[in-house]
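Note that one protein chain is taken out, while the other chains of the complex remain in position.
Take a look at chain A:
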Amino acid sequence: MAPRTGGYLRCVAMFRLQGSKVLAVDMTGDAVKAKNGSMVAYDGQMAFKKMSGGGEGLRGMVTRRLTGEQMTVMEVKGHGTCWFADRASEINLVSLQGDKLYVESSNLLATDAGLRTGTSFTGMRGASQGNGLFTTTVEGHGQAAIMSDGPAVVLRVSAQYPLTVDPGAYVAHQGNLRQSFQSGVTFRTLMGEGGGEAFQIRFEGDGLVYVQPSERNTIAGDV
């Protein structure tokens, strides 16, 4: 349990993992944002309130409607410990120090209330991942919990070492990364003799990429 001190110290919700599939958050009067319905248990006093992702206010509402990147989020506030889990997915903790995390809204489990969430355009890459053209961004200082199907590996990308990822296995990325879409479509692919890896995302720059040991169903997976 986190010490229940308040006062002049800034209260920050403590994220910790209980096993690999359950996220425990110790709260002392502060709030976290979590995926709707992902609470499995809590002790102490908690209040749950529905929010909507994609930014605040009217602009956020319009963005959500337009992009379809809507995540139903709830705000959990109170004193005590709250446990979150979703369909036995593996959970990874990401701490953000002012940088930006790009993640699919379906893979985002919980964030500190102090983090800003928004929506950004991904273009071709999004479509190839089978996730649509938009993705969720998380920005600020604090912790976020992302979910993956199977334990995710964190791969570092640096200037000398660019990284190429299967769109179906990509979960999230953070840092200063440029992404480009690669296709290995050749004459053979068109003839139906492809190797099953026709599309890839290439990351260049400096940052981290989270990759899961499982592939979502994508268009690229079939060719």
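Here is the rule we use: a contact is a pair of C-beta atoms (placed from the backbone, for glycine too) under 8 Å apart; a residue touches a chain by one contact, two chains touch by 3 or more; residues count from 1.
FYI, contacts and distances are computed from a predicted model.
K.L.:
When one chain of this assembly is omitted, its UniProt record names it as which of these: "Sulfatase", "AIM24 family protein", "Polynucleotide kinase-phosphatase" or "FAD-binding oxidoreductase"?
P.N.:
So the chain that does not appear here would be "AIM24 family protein", according to UniProt.
K.L.:
Out of A:Val25, A:Met39 or A:Ala172, which touches the unshown chain?
P.N.:
A:Met39
K.L.:
On chain A, what residues meet the omitted chain?
P.N.:
18-22, 36-44, 46-50, 72, 74-75, 83, 85-88
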